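Data block below; observations after.
All protein chains but one are shown at their positions in the complex.
Our next item is chain A:
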Amino acid sequence: MLSRTLRSARWAAPLRVTANSYATARRTVTTDAASAHAEKSAVPAEDDKQFTVSLSPESFENYKIDGPSTELSVSKNELKEMYLNMVTIRRMEMAADKLYKEKKIRGFCHLSTGQEAVAVGIERAITPEDQVITAYRCHGFALMRGASVKSIIGELLGRRDGIAFGKGGSMHMFCKGFYGGNGIVGAQVPVGAGIGFAMKYMGRKNTTFALYGDGASNQGQVFEAYNMAKLWDIPVIFACENNKYGMGTAANRSSALTEYYKRGQYIPGLKVNGMDVLAVKQASAWAKEYTTSGAGPMVMEFVTYRYGGHSMSDPGTTYRTREEVQRMRSTQDPIQGLKQKILDWGIVSEEDIKALEKQAKQMVDKEVKEAEEAPFPESSPGNLFEDIYVPGSEPDFMKGRTLEETHYYSKKA
């Protein structure tokens, strides 16, 4: 369904790249979350032993590269962990949704329900030394990069225990190897190229995922970043999460070329089934390998879907049909898809699934409760003025609303 819409927009493509194109017959990436295949008999008894899973031949589309193999090696443990991760993200997003509706979270809040496979699949393909930067739809990425549910929900609730002391809110989360959480659409993309350059400069075999949306892909900065990255062969993966809409505007109404993976023109591209966590992992691992080999950047496109509205105040049903949302939810869900596969392959029983789901629920519930119980920050000038400059490097004072409110840094508040 999703792919059909994208295809119908192709007539608008101004250019067809043919030279140097390794792309063979035009294929369409599936968004089937349960399209991988494994022989039950090939599944080993041991939890940590690798075995082979075949991804759907429609998992990827390549541009100017051969692309990854559809044969993926995983272990049972890893599959269970992926399942647990995706369920945890969804639970956390649902908790945020509830807190928002209870008016405990205010302001902007963008949920990634439906897009969990992207954050989880990428994380399974990289190490803590690799880097990730994204836009404001960032809760899942923050969690995968090591932030706790408490620190994420605490941030939404504006608590001192929040990951940015409650000062940033939903859009601004940072932790080791994760550069946010960015509110200005597109601004994170050249930042990602700079992070990638540093990897290369330091001689590290690490890559950077610079994520952005289908809407963001039209910002000029994105193209400026592409050029720098290719010019200097920077290990950066420009990863477009194509969830079909930028706010209320459908991709084909904002983008002259909706094949986002080809938008690097002179940069190889890879389009991926973003609803299948296994395909995401395989493609991301391949892209990491490619970008750290010295070959330069890569453009990726994860075909995915957001179930909810753009943000909490958008019901998400005026610019797309309820049927469309329902169809994606019921037939292409990344969590249901993986669940079906690991049940089919005999990796888990129904009881195991329940246990994993309970584990996620209990963890999220506990941390959400702790976040809610955490105190609000004291509204002191000390809290207000901290972190504008590095302690010790600040000016002697900074100004408040009136002269009397001038804050002197030395006079510890």
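Everything that follows uses one rule, which is that a residue touches a chain if its C-beta (ideal position, glycine included) is under 8 Å from a C-beta of that chain, and two chains touch if they have at least 3 such contacts; residues count from 1.
As a convention for this text, contacts and distances are computed from a predicted model.
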- Task: If you had to name the missing chain as UniProt does, which of "3-methyl-2-oxobutanoate dehydrogenase (2-methylpropanoyl-transferring)", "Dolichol-phosphate mannosyltransferase subunit 3", "RBR-type E3 ubiquitin transferase" or "GTP-binding protein ypt5" would it be?
- Result: "3-methyl-2-oxobutanoate dehydrogenase (2-methylpropanoyl-transferring)"
- Item | Option from A:67, A:140, A:168 or A:196 whose C-beta touches the chain left out | A:168
- Message: So one chain is hidden, and I want to know which residue out of A:49, A:354 or A:399 touches that hidden chain in the complete assembly.
- Response: A:399
- Task: Sort through A:114, A:177, A:215 or A:337 and give me the one touching the missing partner chain.
- Result: A:215
- Contact footprint on chain A, counting only the chain that is left out: 106-108, 158-159, 165-169, 171-172, 183-187, 215-216, 218-221, 246-249, 253-255, 309, 311-315, 318-319, 376-377, 379-381, 383-385, 388, 398-405
